[in-house]
Each structure stands twice: as structure tokens, then as C-alpha cells.
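Before I ask anything, here is the structure I am working with.
As you look at this complex, bear in mind that one protein chain is not there, while each of the others sits in place.
Showing subunit A:
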Amino acid sequence: MTKPKVGYTRRSLLKTGGAALAASALPAPMLWAQDTKDIVLRQFGTGVSNLNDVANKVKEDLGFTLEMTALDSDAVTQRAATQPDSFDIADIEYWICKKVWPTGNLQAMDVSKIANYDKIVGIFKSGKLTEDSVIAQGTAPHTVGFVPEQGATTFADEQTNWMTLIPTIYNADTLGIRPDLIGRPIETWAELLNPEFKGKASILDISSIGIMDMAMVCEAMGEIQYGDKGNMTREEIDKTFAIFTEAKQNGQFRAFWKTFDESVNLMASGEVVIQSMWSPAITAVKSRGIDCVYQPLKEGYRSWGGGIGLSKSLSGMELDAAYDYINWYLSGWVGGYLMRQGYYSAVPETSKEFMSENEWGYWFEGKEATDVITSPTGDKLAEAGAVRDGGSFEERMGSVACWNAVMDENQYMVRKWNEFIAS
């Protein structure tokens, strides 16, 4: 007697083909479809990946309900650290993990239950994209990706059977510019503080990310040589803020932004011409018909990664459903969706099945688009013949200079950040 595995209806099996077959061959827990339809999992996270389209697809493919709440990074940290019973699944960034994991609000995940674990890119496991790549500074995902055993509140130095977050999404960030208003090539992070852009620059007001952008700029200007940008000394923090406070007082910045839409509006309205930005925000500006470039810079990228964590209070059937959800997440549909927005999937090879050859070539391989490139929601993003800024996956993720970080001196840094904002 074989009942269908959770949610994999015949229709979705036919549709998703190989990926679903692979997933159903796994030693994942067996759930009966009748029971799963009553399950509700509450997920929260940042706006980048908490999309209603994903929740709808989960309902369709797996049968249970996923309730999504999108918040900003600070609110996400706060909720994960202080309200453990208010969620089942935390979709958080790796640097946040460093703050949240020690609270014990999340439970480690059994790697042996993750079907596509072997296909997850090296960055999240050993820290290396390829055999000979150098691990970037900052809170690299693999350093907070594993714990020695279930229940441990410290991180493991190497891969174990217990993962803190299952990696889902990541990208290499850089500065966004308005080429039509700048009118010349921009090649280095140092341009952010170039007096030429006085009153027309911006950075983001999220300290853990903003400090890394600041460090990239100060290093590019040749003002500071950091031992480790992702783990600065007090002296380095002071120097960094001194440079930026001076620039602020000289009127370099137009505004600071905290949310996605603020950054889009600043750029689209021409209030700023150069600022730290996120890839889909660039897309949003472009889709208004305004020229905007996600400018690759010679010093490299500041990178971030996100993953899914499970609430400590999750157990029984809900926990099984959560594992099913994770396996489904890595099986390709979401990956394809995210990759078509400009992010990368943690398991690129399954996403490939859900992308056209043109899309795969453009987004992943850095090839010239052979046809119009559209977003998952149908907006036109690029013409045929266009090439992705920064090139292929290896080129982009291979030039990551640092990861968003939580440093040992974080509390000191945060106080300095407050001073910077108030200065």
C-alpha cells in the first residue's frame, strides 16, 4: 500500500519531473496528505525571499499552508532572539545567526535528512567556492553554518551532521550608480566619498552591513589597512567612523536608507547618484525605465547569504513538514525563481531545471542574453544581447572581498554607529 508522499501530487510530479523524483527517493519523513493540509507553518524573514509566490507554490506542491511575514534585518534579529514561539521557520541571514543562535531559540537540522546536501555550493560547507579559492573576510556562512551536536550553542569549525541554517539564497553586493547622471566610469568603492558626489551619495542605516561598506571604501581610499574587515579592532572602528563622520559633516550624504523601497526611491528620484544598494532594488529602478547599474568594482564585492532555520519548539508532524519544505526549497523551483531576480540559489544545479537556457546563460553563466530577460513576475529586465553586470557566477562569487559580519567588538561598533547617525 503506497500513499502519496506529502504534497507530491501526480500533477506536480509530472511537472517538476526529475527534481521531484530525486526528492521522493530521499529518506524524508513520510506524511499522509490528509494530515498535512491542516498544517500551518509560520515563516518570517527579510523582504528578499519572503514572497507570497513561494507560499502559494508550497500550498500547491506540498499541501500545507505557509504564512509569510517580511521584516527588515533588525526586526528579524529582534524577533528571532526574543519571540521564539512566534514562528516556526526563520528565514534569516547568516550574520544574524551569530546573534540569534546562542539564544537557543533555533534547533539544528539533521543533514542526513537533506536530500540535496551534496549539491549545495561549497561556500556554505567548506567556505570555498572552488578548491583553491581564498575565504573572504567577515562572517562567512560556513563559520556559523554548523554546530557540533543538537542543542549546542557554539559553532563547529568544520562540517558536521548538524546545520544551523539551510542555505537558500545569497548574492554579491556592490554600489549602485546612475550612469546617466554620473557620465563617467566608476571603478572603485572609494568613489562613494568622492566630493564630486557631494550631497548625492547614500549608504544604508543597518550597522552590521553599513560598516562593511564603509570598510570597503576606507580600504579602497588607502586610508586604512584592516587586519580583518569582518572583525575590526576598536582602533579600526574609530578610524573608519572618523572618516565617514567627516564626510557626513561636509554634506557628502543625501540620506541614509533602511528599507528596500527607500533605496529605490532615492535612486529613482535622482536624490542620489551613487549608493550602496541591493540587486533587486536596481531591478526595481530599471523597471521604471531609469538607467541604473549594479557596478562591479575592482576591490570586489561585499557578500551576504541567507538560510532557513527551524524554531526550537517545532516538533512532530510540523517538524516533518518543515523538513519536507526544506527539501522542496532546495529542489529547484524557488531557486529558479530567486535566480531570475538576480540572486543565487544554494543549489544551482537543481534551479537550472526551472530556467530556460537563455535565463541560465544570462543569470548564471554571464552569457549574452539570446532573448528578452524577464523577472519572475513578468517585468522586462534586459534586452537580447545584454550581459549581466559582473559576469558569471564564478567571476562574481569568486571576487567576494568580505561577508556581512557581526564582529567581536559589535557592541562598541553599534554605539559608534549611533554616534555617527547623530553626528
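Note that contacts are C-beta pairs under 8 Å (C-beta built on N, C-alpha and C of every residue); 3 or more make two chains touch, one makes a residue touch a chain; residues count from 1.
Throughout what follows, contacts and distances are computed from a predicted model.
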| item | value |
| --- | --- |
| Absent chain [UniProt protein name; select from "Thioredoxin domain-containing protein", "8-methylmenaquinol:fumarate reductase membrane anchor subunit", "CRISPR-associated exonuclease Cas4" or "ABC transporter permease subunit"] | "ABC transporter permease subunit" |
| Selected residue (touches chain absent from view) among A:Ser207, A:Ser311 or A:Asn327 | A:Ser207 |
| Which of A:Glu196, A:Glu357 or A:Glu419 contacts the chain that the document leaves out | A:Glu419 |
| From A:Phe197, A:Phe253, A:Tyr301 or A:Trp328, residue that would touch the chain that is not displayed | A:Phe253 |
| Subunit A residues that touch the omitted chain in the full complex | 74-75, 77-78, 81-82, 98-100, 102-103, 199, 202, 205, 207, 248, 253-258, 265-266, 269-271, 406, 410-411, 414-415, 417-419, 421-423 |
